[in-house]
Structures are given as C-alpha cells and as structure tokens.
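For this view, one protein chain was removed and the others were kept in their places.
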Amino acid sequence: MKFFEKLMKIDRRIIYLILALVVIVPFLRPFMIHPKAMPPVENLYNYIDSIPPDKALVISVDYTPDTEPELQPMTIALLRHAFARRIKVGVLTLGVLGLGLAENALTQVANEFNQRATTREDSIIYGRDYVFWGWQTPALTVILGMGERISRVFSVDYYGNKTETLPMMQKIKNYNNVGIVVSVSASATPLWYITYGQTSFGIKVGIASTAVQAADMYPYLNSGQATGLLSGMKGGAEYEELVQTRLGITGRRRATEAMAAQTSAHFTIIAFIIIGNIGFFALRRRKK
Amino acid sequence: MSGEPWIWISAILTLAIFSFLYKENPFYRFGEHLFVGVANGYSITFMWHRILVPALINPVAHGQKLWLILVAFIGALYFTRFIPKISWMVRIPIALVMGYSSGAYIPRGIDAGIIEQTRATVVTRASFINWQSGIWAILILIGVVATVSYFFFSSERKGPLKPLSYIGIVFIMLGFGASFGYSVMARISLFIGRIQFLLRDWLGIIH
Amino acid sequence: MKRRIPLLIVFVFGVLGAIPFLIPHRIIQDADNEFRSSVLRIIVAFSLVLGVGSIIRHHYEKIRRKRENWQYSYVTLISLVISAIIGLFGGIEANGILPTRFVFPFTNYTFRFDIQTLYTNIMVPLGATMFSLLAFFMTSAAYRAFRARNIEATILLFSAFVVMLAAVPLVSSIFPKLSFFSEWILTVPNTAAKRGLGFGIALGSMATSLKIILGIERGWLGGTG
Partner (left out) sequence: MAISPPTYVRAWDNPNDAGGAIRISWHLSADDSIIDGYEILRLAEGEKEYQPIGFIGKGRNCYTDDETKDGLRYQYRVSAVKDTIRSYSEPSNFAQSSAQWFNTDRINVLIFTAIFIFLILWFITQAKRGTRLFVRRIAGLAAVEEAVGRATEMGKPILYVPGLSTVDDVATIAGLNILGEVAKKTAQYDTKLIVPNRDPIVYTVAREVVKEAYTQVGRPDAFNPDSVYFVTDSQFAFAAAVDGIMTRENPATNFFMGYFWAESLIMAETGASTGAIQIAGTDAVMQLPFFITACDYTLIGEELYAASAYLSREPLLLGALKGQDFGKAIIIGVLLLTTLLALLLNLPVLNLF
C-alpha cells in the first residue's frame, strides 16, 4: 500500500533532478542512437542526391543564434552531403544574423573535407565547389531576383569577390541551374520561397525547420510544394544518419548527440507517466 | 572557462532561474526582480526610439503630418487617469483602439476563420485521390461537425447532440494529447540549448 | 457623456476598421495603412507610461510600507531606471549622447553596456531559461495529470503517449507503424478538433466585436452593464 502511494506522489524535485541528469549526462558522455530516416527526410536526401553535375544546391541560412542548437546541425549535414557527392553549393541568408552561422558551417565542413583530401581534385575549393553569396535585403527581391540572375542580386559575395568572376558562377546563373533551394529556418521563410520563388519560377523547395515550426510546414509537404522536410533535432539526426551510412562521411554529429539527450528525456517522461498509472491502478484495485 | 564578464552574468542569471525548480529563494527573487526592471527599461527605450521618434517626433519636427499632434493629444489622454475629475477621458484612446480592432476583425475573421476553413473542410471528389485520403477527409469532416456541436450552449445535450458532442470531446482530447506530446521535443530542445550555453560557452567542457 | 462619447468613438472607428477589407481603392488603403502604422502605434506607445507608472508605484509602496521582501523592490526600481537611462540616452545602436563602453586602462579590453548588450546578456538568458523551465513543467504535469481516471483523460493520455513515443528514433525504427499512427493523429483528429474549435472561436470573436462596436458589450469601459 505504502509503496504504490509513493509511486503516485513522487516529489516534483526528484522528477526535475532525474530529468536534468538524463539530459546533461549524454553531453558529457555522448552515445549514438542510430535513427531511421522518415520518408520526408529520405525524400529530401534522395532529391539532393540526384542533383545533376550542372546544377547547384542552394542553402538559405534563415535562422538566428537562438535556434542554432536545432538548425545548425542540419546545415552542416546538408553541406557534408553536397560536398561528398560533389554537388555545387550556393549559400545565402535572408537575415543578417545568419551570416556568422553560415560562415561557421561552411568553414567547418570545408576543413573536414580538405583535411582528408590529398589532391587538389579531392579538395573543396571556394569559388569552384561552393560560393557564399552573403546577405541581401529585402527578402522578396532576393527570392525573385535569383530567378533571373543570381549575380545581379549578389554582385559581390560575402568575402567581397565579384560574383561573376567565380568559376562556379559561370554555370550557375539562375533558378534554372539550381536543383533545389533548402531553406533552413526558424520562421516562415520556406513558405516565401514556395509562394514567390516556386510560383514564379517553379524552383523546388526543401524545408529544414524547428520542431515547433514544422507543424505549419506539413500542409506544404502533403501538397507536394515542398520536396522533403527536416523537422527539429530528430530530422537533423536522421539526415546525419543518412549522410554517414550511405556516403560514409564521418564527423561530429551534433543533432544525433542531442538526440541522445532527447531520447533519454522522452523515455524519462514516458516512464514517469507509466509509474504514475501503475500506482493509480494498484490503488484503485485495492479500494475495490 | 569563459573570461568574458557578460557570459558570467548570463550564466549566473541562468542558474538563478533554474534554482526556482528546487524552491523559491533569494537568488531567484533577485533574478525575477532584475528581469522585470530591465524589461521595463528596454520597453521604454523601444517605445521612444522605435515608435515615438520615427513615427511622431521626426515628421512633426520637419513640419510634416502636423495632424499627428492631434494623435499625440489623444494618446496623452491616457494620463487623465491620474486626474479624478476627467479620468473618464482615458476611455477615448481605448475606445479608438478597441473600435478599430473590432471593426477590422469582423470581415477578416469571417474570411480566414470561417469561409477559408469551410472550404478546407468540405469533401469533394477531388479529395479521393486515393481511398485513404478520401476517408481521412470524411473523418475530418465528422470531427469538425462533432467538435462544433460540443459547443452548443443554448440547448441541453440531448437527442442527437448527446452522442455528437461526445464524439466531439473525443476528437478534442485526441488533438490536445497530440499537441502536448508534440511540444515535448521542442521544450526539451530549449533546455538542451541552455545546457549547451552553460557547458560550452561558460564552462568550456564540451565543444 | 462619460459613456456616450467613448461608445460613439467605438462605433465610428469600428466601421472605419471594417471598410478597407471590402474597398480596394487606394485612397482607402493608404488611409488605413497610415492609421495602422502611425496612429495606432503612437497611441499604444503612450499607454506604456501608465504601465511604468503603475509598476513604479507598486514597488514604491512596497518599500514605503516595508512589506515582505521589500528589499527586492529596490532591484526592480534601480534596474528599471538604469536600463531606461542607458537606452534613452545611449541609443539603441549605442550611438546616443551617453557613452556605453568602458575601455580598461593598460589592457585592450572594452566593456560594453549599451541597451542591446543588456538585452542579449540579461533579458535573453533570463527569458530563455524561464522558457526552458517548460521541459521540467511538462514532465511533472504529465506525470501528475496523465492518469487513466476516466475515458476523456485516457484518450488524452493515449494520444500524448503515442506521439511522444513516436518522437523517439529508437522506437520509431523498431515500430515504423507507430510513426505513421502518430502522424495520423496529428493530421486527422488534431486538425479536425482545431478546426472545429476555430469555428466557434471565430464566431464568438465576431459576435463580441459586433457587440463592442454596437455598445452592447461595455466591460472594457470599466464597470459592468
């Protein structure tokens, strides 16, 4: 009797302590849980995988430092995928706060590849394999303008080079030379790409969003306007898994690591619900 | 470990809030009172530099939109609250805001909240691209009808309304449970964000 | 007069608010934009003074009467005044007349204390941490409330349970069907319930707005009836 009553009335501070521990420990001692990719994630992966050599992947870094834990791993995984498959990459941001995040991701992933590279052919070279166009405003002009001529929207890149002079930009002129635009976003920017870029130019749009935003994005996935959706930490972890298992690309997997914390937290909550109900049913039976 | 004083301040304030989970304490109380003070200071700054200066003071100082002085006068009527005899005049600016927002809501609310939603709920032959999506569309229609009937206030729940409103509450509870479960992941992510700040930016334990 | 004038204003501006939705003509649209972008914002900005006056008086009273925890009221009052001075005179872009940085002599370390720095390093961590308390509160709320007491509570518990389980990669790879079921709950019953609630809310809001414009709903005047 006493035992079951205790099960029903665990002090909230014990609950908080356990939750804090199960979230913190995986960061100190990372362990990997290998997630299975859901269809929306796999669709995006497959579509990017099939981008022909004469087209580019465009990543729009549309988040700010406060959603970095959730979204930066996605940008990194997308870059690893593209570099591994030798797909040209163009990166831009619609918000000025995204600049630093985008540059961090590009430098990190380019370094990862270049440390392994032995020849110039193997290396990832700025201007040949990827370009960081930087930031321009207003967003609408950027999204529509890239349909006509990307080098006119971004006449100089983030580092001040004339965009037209970069080797990659000789082939990548407008949306016709872009396989897909993936908007990594904590806001509604993917929908801007759909409403303006897709309606006017038929560009394919992929969405990588926070878990909270994802609920608003599902209708566009179901209607086929969005090609694939990565949602939250879980979506990022699934993409990282695909990149590692299918391409053999290794490297720090921050979403997967955080997923370990997520997983243990979810299990903890579920366990507490079960414990509460065990106590509840046991007591009810006694009373009868 | 970080050498930047602001990181230390942020970290200490973060811990002050977390300490509330154990119990209310002076540390939390300090953080809470500081938060309220700085938030008000920030709001004052924002209202002045981002609203009053660009929308009122600049145009008027340049001799444009002089009618804005009248608007400022209406806004200033809020202060009549401190003068008992004419304190009723505080209702004038409130009435203006209330009236405009209410009026603006009516047609937009009908459009977005009723007409658009009705269109989305009606099942047509186009809903049956495959049998599954057709059945789901019909189920959504049933769910909507049942949920709406849960909120009939002017009659007792008898006759067909009784089972219908019961189905309604079943749908509502399924939906609420799902929303709850779905937000868990996002909220844990927020906590992970704070932990990463403490362990990485402040203590430098993880990279 | 104390009631009639406000009620007349509510009616007139109510009609003015509704019109631009139906009349696309530029004269109307431009006037409406001006009203939204300057008139409403200016009026709302003035109201903040009332609020700040209230919080200052609340804490002043607390200190004056030495009510419990009165010492903390100093924290609020002092931080309010300091941050307002820094913000008003230091400027949002730290370009005001008040200097907002301090260079330590003999080092090249600069300490900034402009309003954006205060925002990023005081308000953001405090706000983000308050927000993240939800992770804990969701756990304790779920533990306490998700018990199969009756059928409604059981349904709530069941669907929350399914969606939470499906969010765990380990589980969804062992039981792929569970993920589809979770997605089904989110897209079918969840959509139906939200939409059904939405109809009632839209109608209720419309009715209340109408009652306000017509002067039937007078609660906002302060006082009832």
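We call the chains A, B and C, going by the order they appear; numbering starts again at 1 in every chain.
To be clear about the criterion, contacts are C-beta pairs under 8 Å (C-beta built on N, C-alpha and C of every residue); 3 or more make two chains touch, one makes a residue touch a chain.
Since this is a predicted model, take the numbers as computed values, not measurements.
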{"item": "Residue touching the undisplayed chain, where the options are B:Ile114, B:Ile167 or B:Leu199", "value": "B:Ile114"}
{"item": "Candidates B:Phe18, B:Tyr78 or B:Phe171 - the one touching the absent chain", "value": "B:Tyr78"}
{"item": "Sole residue of C:Phe11, C:Phe146 or C:Phe161 that reaches the chain not shown, by the stated touch rule", "value": "C:Phe146"}
{"item": "Touching residue (missing chain; options C:Ile92, C:Ile115, C:Met138 or C:Val162)", "value": "C:Met138"}
{"item": "For chain A, the residues touching the chain missing from this view", "value": "12, 147-148, 173-176, 200-203"}
{"item": "In chain C, positions touching the absent partner", "value": "21-29, 44, 47-52, 54-55, 57-58, 61, 68-69, 123, 126-127, 130-131, 133-134, 137-138, 140-142, 144-146, 156, 194, 197-201, 203-212, 216-217, 219-225"}
{"item": "For chain B, the residues touching the chain missing from this view", "value": "17, 20, 23-24, 28-29, 31-32, 35-36, 38-40, 42-43, 78, 81, 90, 94, 97-98, 101-102, 105-107, 110-111, 114-116, 118-119, 121-125, 141, 144-145, 148-149, 151-157, 172, 176-177, 179-180, 183"}
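The definition used in the following text is that only the chains that are shown with their structure count from here on.
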{"item": "Farthest chain (mean CA position) relative to chain B", "value": "A"}
{"item": "Between the pairs A-C and A-B, the one where more C-beta pairs touch", "value": "A-C"}
{"item": "Centroid spacing, where centroids are CA-atom means, of chain B and chain C in whole angstrom", "value": "5"}
{"item": "Rounded Å distance, chain A centre to chain B centre (Cα mean)", "value": "26"}
{"item": "Where chain B touches two or more other chains at once, by residue number", "value": "21, 182-185, 188, 191, 193"}
{"item": "Per-residue multi-chain contacts in chain C, two or more chains", "value": "124, 128, 135-136, 138, 142, 157, 161, 164, 167, 186-187"}
{"item": "Sites on chain C touched by chain B in the complex", "value": "2, 5-7, 9-22, 35, 37-53, 55, 69, 72-73, 75-88, 91-92, 111, 115, 117-136, 138, 142, 152-153, 155-164, 167, 182, 184-203, 205-206, 208-210, 212-213, 220-222"}
{"item": "Contact set on chain A toward chain B in their complex", "value": "13, 16, 23-24, 27-28, 66, 69-70, 210-212, 215, 232-234, 258, 261-262, 265-266, 269"}
{"item": "Of chain C, residues touching chain A in the complex", "value": "124, 128, 135-136, 138-140, 142-144, 146-149, 157, 161, 164-165, 167-170, 172-173, 176, 179, 186-187"}
